[in-house]
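Quick one: this structure, given as structure tokens, is what I'll be asking you about.
The complex appears here minus one protein chain, its other protein chains still in place.
Every chain is named by a letter (A, B and C) in the order it is written, and numbering of its residues begins at 1.
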């Protein structure tokens, strides 16, 4: 759906990473973990295109002053990387934004029996919090969070509060294990324990590695992709990613915004 | 000069008319009545060009909290007519703007002996307040303010506080005399009293009428013009206006931003 | 009094002059959730070819100042899948559907025209002789009056449906192309397609788009589009469909004044999926406010 949203809060949660809470219509609470929104940063033409962000969480906001009705909200967790995100970081409470969403296909929550492993790199954790919140209701969940430095490890305490077992790895060793999060992941799998399902979001390189590891261990693995998007609704074909059987003569492009952003790792053509 | 300025206040003084007070470097206090500034509305490319505004006043701002040093400021009085002015009206205290100015040639203050008549139409009053403030120091000053309705008659109390004799005319009669301000002006001149000098700013039609009246009575009349401006410094030649002797073969274009915005009414080619 | 917003383009009656531009509105389905599809004048579907087309590798789009570049490479499902999977939805909506198509040879163009001619759900055809993205593709036709005329007259023979020719702005004199296409049998002309542009990623020292160059669209190109529509309207008799950077009702009405009988909304639908509906409503409101009884009285009404 398309709606005007009012900013309830917008603050820096870690150097360069911001969390914004915005009002939403009631139906928005049906958003699935892994779905995203397209945010129009302002009503001018700079920036022109909407910006896509995963849905970090949804909930009900109860204003301080008594008597006020509770207000459905959603949150995004975003990293300031360029023009649009810098402008977002400059916005204040009560500022208005035009939002499109929830968009795309979210994560398949799987079955209670499975052990759930979540792998997130940097801001890739954004769409995984709401997922964890759902998964812990039925299964044991562990999180493997990776980043370049400690500043890239976001919201770990929130995940722990959910009862998620958290393993952290940073490339510079400033927090948790020193190295890539995928290494920690492999070792945990090597002592193969029962039915497992993997959920991953992060840099393309990491997703490719995770999908590879999952394939080796024959584990069902869902990855959430990014792609340059204009429309967010499957119309422009700007965001496509090659599917498993893609060749130029037998095109097999998948639309990240409409068929994804969450895909079965085995369904994608990971290229080289 | 070019400087970063911080907004000290920005409020609506009459429906659709706003006054903004902004910090300025010390040298800015040398600004002459009739000079203008070019304001960059934001750092994005929409709007792309700076917006020109007359300097309403300059002064020293003493912050409430003690110990703080007094801060030179200037003010603009602006009417919300389009994209840029709407955005300006949306700005808050402490927001920053990039400002170019003081620009252009201001009013010639004349001699003490002369009686001074100021004629302003709508937002054309903006650059005339600072002028009046200077003129009252040495001469008797009367103001003829015109507008479509009462809402277009701005800051009259400020002018009166300076000791300026104010005559108001509105086309719908909602304030002062009903009709055009130029009619009131003519009648006052008809009982010709000694040496007089006229200063006018407002819609082109009004300026043309005032210049005509002044010429008839052989009175020295300075008018402040508007023109579509890109650079504000005499480089783009976008803002020109035809001078008295202008013909296509003997071009006599005057640069409003550099040679004006204030011109001797007799120097301009008023066309038809 | 409700203004008359209806126009007729090449025999197609439109409830209002606002169409959606090819490649920016998918096959209409994609926008059903956001727009009342029966408030729009017509849709133009994504460029179609005989065989399915893979399109270009990614990145395919990039934002530019006031615009965007795209190098989708005309990815499309091909005419068979189009008939099987897309036409049924188009049938279900009471709004004329115009199919934008292309080929790599005159024969392909002709085969497309004749096959599309058999589909009753289709109100008209828009020939894309101007897509700048595919190297061996349309661009040749779109920049040479001779070739353009050949394609158009060949397609003209192959279909009895309304034939709209979409012009490229990447030419020295668009009026030459316009006259050539009119004389070859076009019922209407739509312009402009995208301007060829390029974006560079300084840090990677590479073009941003995998295809290197792409087509520039959005508000940035509006002044060029308005100028070309105005130029063409002065030299052809067939109706003109104005395209290029239309974001709101004011933009659309400017194109009408410049000589367009209808407009297409493209990139704007990405920024605001309900743009076409809102623009149509905004135009009607403007006419009502100004007491203009009939939109047709504004076509080419520039003083």
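Throughout what follows, a contact is a pair of C-beta atoms (placed from the backbone, for glycine too) under 8 Å apart; a residue touches a chain by one contact, two chains touch by 3 or more.
All of these numbers come straight from a predicted model, not from anything done at the bench.
Novice: I'd like to know which visible chains would be in contact with the absent chain if the whole complex were considered.
Specialist: If we consider the entire complex, the absent chain touches A, B, C.
Novice: Going by the contact rule already stated, which one of B:35, B:85, B:170 or B:241 would touch the omitted chain in the full complex?
Specialist: Touches the omitted chain: B:241.
Novice: Any idea which of C:226, C:262, C:275 or C:299 touches the chain not displayed?
Specialist: C:226
Novice: Just one of C:92, C:105 or C:250 touches the chain that is missing; which is it?
Specialist: Hidden-chain contact among the options goes to C:250.
Novice: Name, in rising order, the residues on chain A that touch the hidden chain in the full complex.
Specialist: With respect to the unshown chain, the touching residues of chain A are 45-46.
Novice: Which chain C residues touch the hidden chain?
Specialist: Residues 64-67, 69, 143, 170-173, 195-200, 202, 204-207, 212-214, 216, 218-224, 226-227, 230, 245, 247, 250, 253-254, 257-258, 301-303 of chain C touch the chain absent from view.
Novice: Could you list which residues of chain B touch the chain missing from the display?
Specialist: Touch set of chain B with respect to the missing chain: 1-2, 40, 45-50, 98, 100, 227-241, 246-249, 251, 253, 258.
Criterion: only the chains that are shown with their structure count from here on.
Novice: Quick one: most central chain, C-alpha centroids?
Specialist: Of all chains shown, the one whose C-alpha centroid lies nearest the global centroid is C.
Novice: With contacts counted as defined, which of the two, B-C or A-C, has more C-beta pairs across the interface?
Specialist: Pair with more contacting C-beta pairs, B-C versus A-C: A-C.
Novice: Approximately how many whole Å separate the CA-defined centres of chain A and chain B?
Specialist: 54
Novice: For chain B and chain C, let me know how many angstrom lie between their CA-based centres, rounded off.
Specialist: Centre separation, chain B to chain C: 47 Å.
Novice: Distance-wise, how many Å sit between the C-alpha centres of chain A and chain C, to the nearest whole number?
Specialist: 36
Novice: Where in chain A do residues touch at least two different other chains?
Specialist: In chain A, the residues touching two or more other chains are 45-46.
Novice: Which positions in chain C touch two or more other chains at once?
Specialist: 65-66
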